[in-house]
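With one protein chain held back, the other chains of the complex are shown just where they sit.
After this line comes chain A, so read on.
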Amino acid sequence: MLLSKNSALESKDNEIFEVEESIAIQSELIKTMTTMVNSKAYVNERNQMVPEARCRKQANYHVEQNNKIVDEELSDWESKFFEVDMDDLHELFMAANYLEIESLLNGVTKRVGDFIKACKNVEVIRQTFGINNDFAAQQEEEIRKLNSWNHI
């Protein structure tokens, strides 16, 4: 059928990536699509080149590491991989969610969780994530009462 076990993935901005099939199917979405469309999958979303390359790198790494049990190396690599700014993190997040790559999604959600944990109070969380306080006055009072034990 095909000469190699590679899939060609095209992102929305017309960049084509050749990816080993075993890596491509780390994405549940691509897995489903390839069984339908045979060897080419069309990635039809706001996936710019950068997140796509990162996704591919990470999936690649995971497949390689499956043979070795080098937990420290993997977690070191992972912490560097996720050391991006909030905008990039958001892109990674949306990509991982859309492509349904579970391991990547877990890594990103954990990183976001770490960011939240590091925030000492509500205002810092809002600033870090660019969130607006849209509570009505009464609702804000209810929340404050609910959280009065958490005064730190």
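By our rule, a contact is a pair of C-beta atoms (placed from the backbone, for glycine too) under 8 Å apart; a residue touches a chain by one contact, two chains touch by 3 or more; residues count from 1.
To be clear about the criterion, contacts and distances are computed from a predicted model.
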Name under which UniProt lists the unshown chain, selected from "F-box domain-containing protein", "hydroxymethylglutaryl-CoA lyase", "Protein YIPF" or "Osteopetrosis-associated transmembrane protein 1-like": "F-box domain-containing protein"
Residue ranges of chain A at the interface with the undisplayed chain: 86, 90, 93, 97, 105, 109-110, 112-114, 116-117, 119, 121-122, 125-126, 129-135, 139, 143-152
